[in-house]
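Note that this is a trimmed complex: some chains were dropped, and none of the rest were shifted.
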């Protein structure tokens, strides 16, 4: 049979479970419609997967484990109606609902940060007392951006309004925002600016709660990860991320996303390779 | 007052009239929110102007004339609420209205092609029997794209609905679209596919009518003009454009726009220089 | 079911036939192991397919036909053992054999030009009196390159040795090679240098014979198609290619390939879009 | 009048003072005529300003302060006669003189490092006992480069000759130069190679003196800041710069410049964003 020698699709390398056997489900949501500066994260899911085919090992020496050992299914990408924001958010919400209903832990590949909102809506239907753990350079706590309440700059404000209380939103690595956002964060969220150290000292407090992890890749320094829409100097580097993953071992991560890779911004292609490696470590660690 | 919604600016070289003295008014509308493929035309107005500072002569040897001889005012860029499409269209419409009311001929620098829609709305309030002359690779005649009736792929369909009759829309240089769009065009518009020659033979029929010229830069071959979101091989080259401008001499152009330069796509910067030169020739010719 | 809203794989847009129903079968062979100058065509098959998802219409206005009307199956990419040339050629030959045996017309996406060799080997088992129609900037008639008889520079010499007689190899658009290659070509092949016009005047002579078409994309001028390993100024542009396709209408094309796109060389991405459009026209035309 | 030699401009975001109300005055000097390796810093002033329009917050979380709180006027760019070095230096010197005479603290955006020379000439007319604090990868202490005493490689030697004594020149972060320059520096300047720590331990000695700060952005590691003409591995990263700014709090900074951004070298655009952020922190801190 011809097909046996073919690559029948482009899954993330090493994600070999069927949907029914899977614990984690990888799914792309390449939406970037509200990017206020440099768009392009719509191309991320496909780019990340393709990258893993050529260059990525299954094995993590940081965790002495292979991604193939985890029960992960790569479901492909949502075929989003780019330009129709309402439709996009609805489609993501429905997918997330179905995944949570099937007792899967979703891992969404963005897209911009707004895609987190419908996933959190779905997660809250399933998990009471959900904590939201945000790694990010930006607060994303604007109330209205250009007369719009739904954008990559307002997404955490919207999430916060749905969470039980402010101390369920943990904002880690933050180093940018307006004065108003910073004042709001200091009053209403648990803010750990600049790096991950202060959060890790308190991570044990999340023990026992369902936690959703949203990783905006711009938490990384632009030196490490240039391929993102809104670069912000002063971020973390890869070793700190590995330490973070080790520090949250034992937490009950019920879902996650990785957002804001914009592959075409980085002509070396290294940002895509970086995001793929970050995703491998994340999938192995949680 | 028009100026209050504008971003202060580097003016296009050679545009030296005050607003009150001006016949032509240059104004930027850097919106790219509905780009279905490669966004980035939001950066065009500023890039084009900056380019003229360094490298562009005022003099056109094609028309033996300097841009400084025309009464052109560069009004700057509209400060558009990126992400809020309704607000964007409203702001452009208001600016166009004011310009037409002040008996100016506007020249909008896009942005994507959707920005033409509110300008045509304003133009039709002023000019009965307006003809719309579209230079473009794409028909832009989709009725609904991803459930959306307002997008860069539907803009000419919307314009057509407002024009008196179909033979007021002249589509020149077209070489892409769905079968449905082509069938629609063959029935409802004046279609001159692939190049400008057939149109020019009939251009005299527009004599006496008010004409709005919308120039989607992707009418040019991607070899000539790589920096655009939806490149389509088989387009025209610069000398044909000069011949076109000479061919429409004498027409009553009441306004125009130049859209779909996406500067960052072309790392040589030559697409921006090209758009600036095209704009110089256009401003001198009309 | 979740999967219904997903893109389950990345097929070339519009290729919707099952394998059994298909007449034409698209298949990737991303090998670039003998590139003597700038490698990278290994990335072409995946890049071309991904491109069609975002930006390409199914409809060709040049032929007034949609790609969906043709019975085309996209079989995916061969999982080639890069670095093991013998293994690579063997795997391509086997796939081609199977396709010809199943009465399919294969369309291979390279990779470098050497991939044509095993396909011709398989084609000759099926089709006696096969003519090989080569569009190319280079003769590829070197006997031995760096002590190697199997390379992208020798591939047509090897093919020629298998064909019945020299006048079965038609070399069109050629504009580069050593003096020895040119002298050899003038004696042993049917040479139509620089453009396609002289060939088209004689194309009728191929009527009735089985013809395999190999399209080295570097036949196009580097202005039109910068993304290739060995750019050679003075090539054809897109309209001439459309004229060529119209000129060979009626020939019995039993298979084809499109080779030497190297996507990363062209940072605008336009070369990939160009190759995808060329492929669409080719698939519709033959 | 200062303004007559200026290019109209896009102002740096948040600089809202009128000239008369301003304490700090931002002014561009895009000269790169003596760059011995990779020119292009001429494009920096305009690029930095444009960057701030799209992406930069007014608020610094490092200093808990907004740039709008400082009395800063953005005067635009000097319209320099590129190619006429004498004329360029004269025009910068005159602008600096006028600014110092008007009791403003100038902040020049280069351009290459040679632009510092005429500013120091003007500063010394105003401030006796001036200290010059240089952050840089290179010593710039060559006496004559290619038979030329005025170049980006000789600028600190020329400045030193004008300063009262050698211990008024503080060279921080240096990691490149000829043996002769290093020997000269060890004898004639206060040299703090490789990083800023040793300088900060001694910074208090500058208390009370007028200090001019010249920031050659190539003090940053090329990983952090690739967009510069003469990259030199082993430099500082952003957090060390913030620590430096905190360490010089209380010094009497009478003027400053930021030089050697070459925007086109970094195709991601991140170097320009980085320079803009560095400038924001600098303007807020001093």
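Read from first to last, the chains carry the letters A, B, C and D; within each, the first residue is number 1.
Convention: contacts are C-beta pairs under 8 Å (C-beta built on N, C-alpha and C of every residue); 3 or more make two chains touch, one makes a residue touch a chain.
If you're wondering where the values come from, they're calculated on a predicted model, not measured in any experiment.
Asks: List the number of copies present in the full complex, noting that all chains share one sequence and 4 are shown.
Replies: Per the structure file, the complete homomer consists of 6 copies.
Keep this in mind: only the chains that are shown with their structure count from here on.
Asks: Using mean Cα positions as chain centres, tell me which chain lies farthest from chain D.
Replies: C
Asks: Just how far, in Å, is the C-alpha centre of chain B from the one of chain A?
Replies: Distance between chain centres: 39 Å.
Asks: Any idea how many Å lie between the Cα centroids of chain C and chain D?
Replies: Using C-alpha averages as centres, the distance is 55 Å.
Asks: What are the residues of chain D that contact at least two other chains?
Replies: Where chain D meets two or more other chains at a single residue, that happens at 267, 269.
Asks: Drawing the touching chains as a network, do you get a line, a ring, a star, a complete graph or other?
Replies: Drawn as a graph, the chains match no named shape, so other.
Asks: For this structure, give each pair of chains that are touching.
Replies: The set of touching chain pairs is A-B, A-C, A-D, B-C, B-D.
Asks: Which part of chain A faces chain B closely enough to touch in the complex?
Replies: 32-36, 38-40, 81-84, 87, 145-148, 151, 264, 267
Asks: Tell me, which parts of chain B touch chain D in their complex?
Replies: Residues in contact with chain D: 7-11, 46, 50, 53, 264, 267, 269.
Asks: Where on chain A is chain C touching in the complex?
Replies: 2-3, 5-10, 19, 27, 46, 50, 75-79, 91, 94-95, 98-99, 102, 264, 267, 269
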